[in-house]
Every structure is written in structure tokens, then in C-alpha cells.
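With one protein chain removed, the remaining protein chains of the complex are shown where they sit.
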Amino acid sequence: MDFGFLTQPAFSGGGTYLDWVFSGIKWTLLVSLCAWVIAFTLGSVLGVMRTTRVWWLNLPATAYVELFRNIPLLVQMFIWYFVVPEIVPKALGTWMKQGMPMPEFWSAVLALGFYTASRVAEQVRSGIQSIPRGQTHAALATGLTMPQVYRHLLLPMGYRIVIPPLTSEFLTIFKNSSVALTIGVLELTAQARTISEYTFRTFEIFTLATVVYVVITMAVVVLMQLLERRVRVPGYIGTGK
Amino acid sequence: MFRISHLFAAIAAAGLLAAPVQAQELTGTLKKIKDTGVVKVGHRDASVPFSYLDDQQKPIGYGMDICAKIVDRIKAELKMPNLKVEFVPVTSQTRIPVLMGGNIDMECGSTTNSVERQKQVAFAPTYFMTGTKIIVKKSSGIKGYDDLKGKTVVFTQGTTNERAMKAYNDEKKLGINFIPSKDHAESFLAVDTGRAVAFPMDDILLYGLKAGAKNPNDFEVIGEFLSDDPYAIMLRKDDPAFKKLVDDTVSGLYKSGEINKLYTKWFESKIPPKGINLNFPMSDGLKAAIKNPNDTGVGACGKMKC
Partner (left out) sequence: MFSNFDFDVIQRALPYLWQGMLTTLWLTLLAMVGGIVLGTILALMRLSSIKAISVPAGIYVNLLRATPLILVIFWFYFLVPIAIKHISGDSYAQGIGPFHSALIAFTLFEAAYYCEIIRAGIQSVPAGQVNAGYALGLTYSQATRLVVLPQAFRNMVPILLTQGIILFQDTSLVYVVGLTDFMGAASKVAQRDGRLVEMYLFAALIYFILCFLASYTVKRLQLRITPPR
């Protein structure tokens, strides 16, 4: 294996092939992080909604989770990118295709974010539901209202319990961001393919891309283990797995 | 990866053990075909009229017809009248690795013979001459390449047209916003739905896409040639026996004049699935290439320096 080609000037746009790799990493991280903001926020709200006994909170959240969990990510990505601009009012559709900057990027972020939100919602729900019901009853008996029980008991406990599964959801988003290449986002996997096309160094560049994914994954795992150790709930070790 | 390669080696070895012994003097692709009893033909989805899917989703076209002649020749040469033919879809981006990995034995489509690609693969004699132009919507007001300044242009990943357009953009500093797509049909739809204003591609394929559109009159193919693109069947490199068989078959079609019949069938008659007629008479360049069959490639960046 010879990685010397990475420092050669790239075919187009100035820069070297190494710059293409970095640009790929940048877009992979941007897609993943932006999608995670959506997935985490929306997923948390939906997850909490599903734990309530109020039907008009519970039902829409359940419907959302079932809908977004049961359609493949690739199909959802195509729908955001190819279908949505055609079925919204014409002016908006035209803006989405021509006026909006980076339509492929935002389509990927929305698709990945809304898809993963359904999975995050399930993790949050099961985290909250793993807290023994007696604790809620005890809290209610001390005179707290239900919203207060969520704020002071269920949410703080629930989030500490679901850190490990949420870490693995983040890593899933990170890996799934490669699906964005199908709608033209030049993230890491797409850049690896493009570079292999221009340099014919397929082995080297695919190896490099794989190593980058593995290294970032390991870094996230180590960081989250540190966090987990600090906020761990005594007596709940391992329950989140 | 080590264990995985072993698994594959085991599969490959199992295939070799099952192979008939009489194939020993053969090498390369011919040996592969003899051993496996299958010839794998790579085709495209939307390279009208070279290699595309008809309404039964069967691959057809000018290139496919020529490849059928090559398959006949292989059958005769290897004395395998019942040789199985397997059709494998490829895209502009997958064709070279798929060929090198042995997933196809020849690619019959719309591949430009470029010097760059000759480092990786070999080519049969040129069977069509075309070059890069762009397709735009008439309503867009685009009259030439320089009108593309700051606009969005879609390209099919892995094509010579991508390189020609990017080289032009770099040289003229047009600041074009490029979006990649997987195959020609998808690129054309990007123009049709207004996501991009132009699609640089070999002109003949653009005429094919235009003719097959819902409203052909909405589109026009414009511009000077940004590159010359001689098309040829693509083969694996360093496989002289198979290349000779293919070269002989193609030159044979040229010598016998049979090529003219094939040309008329695909370029000057109604073709499936919609019965359109491209009305595209044979160019002088192609006539010369038929007179003197050759596999000379062109530079990587079209008419620009790179």
C-alpha cells in the first residue's frame, strides 16, 4: 500500500486528494451532528409523550414511531429529496430545488434526523419505564404534580440510564450518514469512491475511510464511557444495555 | 480482513476444482468463461440507444447487439453452444471496478476510450464517435457554457463528461455548483424537475434522453463539443487472447459491412420502447474509424488542459 497519492494535487478545485478526504470527514460529521440535534430533541419529546397516559399525547407519538421506524432510511432519503419538493405548493418546491442552499445536505439531515428520532424515542421511553413505578407513586405522595415528577424524577433518572443506548444511536447516525451519498452528499464514503475513480487507488482509500470510521467510533465510545461513569445511577449498572 | 479473504479463496478454489480439465491451455477471460460456463455481459440502464432497458426491463441496444456477436464468436471458439449469458447492470461509476473484479467480462455500453482508463482496462475498436455537449430547458435561456456561471449543473459520476465540464469550469472560473448523480436518467430528471439547469453528457445520449422525455420539445442540446468521446466495448487489461477475439469480431463486422445494418437499426429507425427515431446519420469520424479499426484513446479532460 502506498498512500503517496494523497498529497498529489487533485484533479479539480485546487487542493490535494487529502483535502478531499478531510472535506468528506467534515460533511460526514456535519450531517451526523445536525441530524442528531433533530433526532435527540424530537426523539426525547416523542419518548416522553409515549410514557404518558394522555391519549392525545401518546397516540400521535406512537403513530410517528411506527411510521418512521418501518420505512428504510434510503427510501426516506429519496422521499425528502425527490418527492417532497414535487408535492408541496409549487413556489415552495421550486425554492427547495433552486433557491435553498445545499438541498441535498438538508434533505439528508432531515431524513436521518426524523428517522433516528423514532429510535431515540423508543430508547427514552424504555429508560423512563425502567424506573420502578413505586418511585413515581412516592413522588406523587409527597405532593408533587405529574409534570414535577417528570422534571425532578423521571427525566433526570431516565437520561442517566439511557446514555449507553443513546451513544449507540449516535454511532448509528454517524454510520448511516453514508446513505446520504445516494442523494449526492459528498461525505466520506462518497469521497472515497470519487478518489478511487480518479486515482485508481481503491484499496488504499477504502482502507483509509474504514480506519477513519473506526477511529471516530472508538473516540465516541471512550468519551461516552467517561461521561457514563460520572453520571451512573448506583444500583442501575448495566441496566441500560 | 484476513479471514474474509480466506473464505473467498475457499469459494474460488471450490469453483476451480469443479472446472473441466481440458481448459488448461486457455488463460484469462476465455479460461474463466470455459471454467464457469457463463459469460457475463455488463450493460447500462439508460444509455439510449447503446445499452438500455426496454419496457420488459431487458437490456437492448447497438452495443448489446455487437456484444451478442462477440458471444456467438466465444461459443464457436470454445465449442460451447450452450454457453450461458448473464446480464449484469453497471453504472458509470461501478463499471471499471466491476469489470476488474470479474463480475462482468465485457461492458457493452457508452464508455469513452480514454488514455486515463487504459491504465486500468482495455478497449475494443471504437464503435461510435461522440462528444460532450449540454442539455438544457429551452425556457432556461441558457445559450452556451458561459451562461452557466454560478448555476447548478448535474453530472453523472464517473464520466469523462464530468471531467470535461469541471476542467472547463476551472479554466473559465465559472463558479458552477455541481451536483452528482448515479446514472444518466437520474441526471436528466434533475434538469427536468428544475434541480439543475444543465447536464453535460455525450451528445448522442442527450438526444436519446430528449427523445424519450415526456415533452421532448421543452429541451435542447447546445454548445460546442467540450470533448471528443470515442465509444468502445471495455475489456480487462492484459488479456491478449480475449482482446484478439473481440477485436476480430468487431473488425469483422466492419469489413463485412454488417455494421451498417446495425447502425441503421439503432440510429436511423424506430427503436423500442417508445418507437422514437433518432435520425442520426453516421458521422465522418465514425466512417473513418470503421475503415481503420483502432483502439486509440483520448485525453482525460476533454479539450481543456489538465
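Letters A and B mark the chains in the order given here, with residues in each chain numbered from 1 onward.
Following the convention adopted for this analysis, a contact is a pair of C-beta atoms (placed from the backbone, for glycine too) under 8 Å apart; a residue touches a chain by one contact, two chains touch by 3 or more.
Because the structure is a prediction, the values reported are computed rather than measured.
In the whole complex the chain that is left out makes contact with A, B.
When the missing chain is restored to the complex, the residue among A:Leu59, A:Ala138 or A:Val214 that touches it is A:Val214. The chain omitted from view is touched by exactly one of A:Met1, A:Val54, A:Ile87 or A:Leu226, namely A:Ile87. Across the interface with the omitted chain, chain A contributes residues 66-67, 69-76, 78-79, 82-83, 86-87, 171, 175-179, 181-182, 189, 192-193, 202-203, 206, 209-210, 213-214, 217-218, 241.
The omitted chain makes contact with chain B at the following residues, 1, 3-5, 7-9, 11-13, 15-16, 27-29, 31-32, 36, 40, 45-46, 53, 57, 86, 88-91, 94, 97-98, 100-104, 183, 185-186, 189, 192-193, 213-214, 236, 239.
Just so we're on the same page, only the chains that are shown with their structure count from here on.
Chain A and chain B have Cα centroids separated by 38 Å.
Contacts from chain B toward chain A in the complex involve residues 93, 96-97, 119-120, 152, 157-158, 163, 166-167, 169-170, 179-182, 193-195, 306.
Put simply, chain A touches chain B in their complex at residues 11-13, 85-86, 94, 97-98, 103-104, 182, 184, 186, 190, 193-194, 196-197, 200, 202.
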